[in-house]
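Every protein chain except one is present and positioned as in the full complex.
So, chain A:
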Amino acid sequence: MLVIRRDLVDAMVAHARRDHPDEACGVIAGPEGSERPERLVEMINAERSPTFYRFDSGEQLKVWREMDAADEEPVVIYHSHTATEAYPSRTDVSYALEPNAHYVLVSTRDPEDHELRSYRIVDGVVTEEPVEVVESYMFANTGADDIPDCR
């Protein structure tokens, strides 16, 4: 399961909407081993394309070094699909090489209503997971009654 703050979800969706019809991409860093996404970094899509995305390699090195220095890891790696559903494509799966990351896809094909889904992708195997949107991590995992609705 991905437990994630509402402001981070809103920021991913806003980024995807802003870059539409090109694919948007980014990373949310969190403390190593914590499973807690905290610091969102919008990345440049070096492909600037409606059908592909690629982190700019120079920007990626800088961001990965910052994470390393802060004992963080990429908890979420997100990108948008602008004409198809929020499900990983074959290309997405072949590039999914951060074993600890939650791969989040946002579909912006519907101008009114986005679709946001999360996956673990390990050794080419895609497993969808529930997304729990919370106002604050302080109140997460304290029981079903305390967790706001997902959508």
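Following the convention adopted for this analysis, a contact is a pair of C-beta atoms (placed from the backbone, for glycine too) under 8 Å apart; a residue touches a chain by one contact, two chains touch by 3 or more; residues count from 1.
Quick note on the criterion: contacts and distances are computed from a predicted model.
A.B. asks: Unshown chain, UniProt name, "Nucleoside ABC transporter ATP-binding protein", "Cytochrome b", "3-oxoacyl-[acyl-carrier-protein] reductase" or "Molybdopterin synthase subunit MoaD"?
C.D. replies: Matching "Nucleoside ABC transporter ATP-binding protein", "Cytochrome b", "3-oxoacyl-[acyl-carrier-protein] reductase" or "Molybdopterin synthase subunit MoaD" to the record, the invisible chain is "Molybdopterin synthase subunit MoaD".
A.B. asks: Touching residues of chain A against the unshown chain: what are they?
C.D. replies: Residues 23, 25, 27, 43, 47, 49-55, 57-58, 60-61, 64, 73, 77, 79, 81-84, 88-92, 94-100 of chain A touch the chain absent from view.
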